[in-house]
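First comes the structure, then the notes that go with it.
A single protein chain has been omitted from the complex, and every remaining protein chain is retained in its original position.
For subunit A:
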Amino acid sequence: MISSAGTRKIHNSLNLVVGIQIMIWLITGCYMVLMDINFIRGQHLIAPTQTAVIAADTVKVQPADIQSRLGPISSFRLLAHPSGPAYLVNQNERSLLISAVDGRTLPETLNRNQAIEAALARFNGAGEPITAALLETPPDEVSWITPPVWQVSFTGVGQPRLYLNAQTGELISKRHDYWQVFDLFWMLHIMDYDTRENIHNPLLQIAASLALISALSGIVLLWVSRRRRPL
């Protein structure tokens, strides 16, 4: 049986080894539970409902017209585009945007003013747009987006950024600096410094095992120290 002195040695020694990671878990855990997850996800940045309503009477081109003009298509969508209602059609893995007003093919990317206009239509914050950039390589915070993508940045707390489909102006994602901190802390919390999503990594398993032994030894020490023997 391990003595109380031995238990204390285990507790102190393990904490010297994994103490930094335990403190990282505690600090990052605090941030993640204290920050409202809806704020982190940027829900406050977006108007609850989309306001770009399609004016029904402006739709002059019908789906059958598109089908007869293009032939077989694999997806078909009517959407509100900054230049009026439009059909987004996928054919042979290529997206085409066709005006539902007059049937002409629309440009593959929005211009800067259209991107800002589309961003403002969805933005619910108090800030003003400061930059708008058409990105061919999305930044790490939205690396999953297929480029190109419009990034419109606003003034305000955490420098809000909206990411819009470069062709349609539809909102793809929203980010701010507190999200980046959350993402960094999540990486540190699960100890996956590469993909930031694998909780089944050996580093985490070793550190958590050592920390668990340390915590259990701490509980043992609490128990043996619970009452002072009368002198």
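In this section, contacts are C-beta pairs under 8 Å (C-beta built on N, C-alpha and C of every residue); 3 or more make two chains touch, one makes a residue touch a chain; residues count from 1.
What we mean here is this: contacts and distances are computed from a predicted model.
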{"item": "Options \"Alpha-D-ribose 1-methylphosphonate 5-phosphate C-P lyase\", \"2Fe-2S iron-sulfur cluster-binding protein\", \"Amino acid ABC transporter permease\" or \"cytochrome-c oxidase\": UniProt name of the undisplayed chain", "value": "\"2Fe-2S iron-sulfur cluster-binding protein\""}
{"item": "Contact partner of the left-out chain, one of A:Val59, A:Leu96 or A:Val157", "value": "A:Val59"}
{"item": "Residue of A:Gln43, A:Thr105, A:Thr131 or A:Ser209 in touch with the missing chain, whole complex considered", "value": "A:Ser209"}
{"item": "Missing-chain contacts mapped onto subunit A", "value": "3-10, 12-13, 15-16, 19, 22-23, 25-27, 29-30, 32-37, 49-50, 52-57, 59, 62-64, 67, 72-80, 90, 199-201, 204-205, 208-209, 211-212, 215-216, 218-219, 221-222, 224-225, 228-229, 231"}
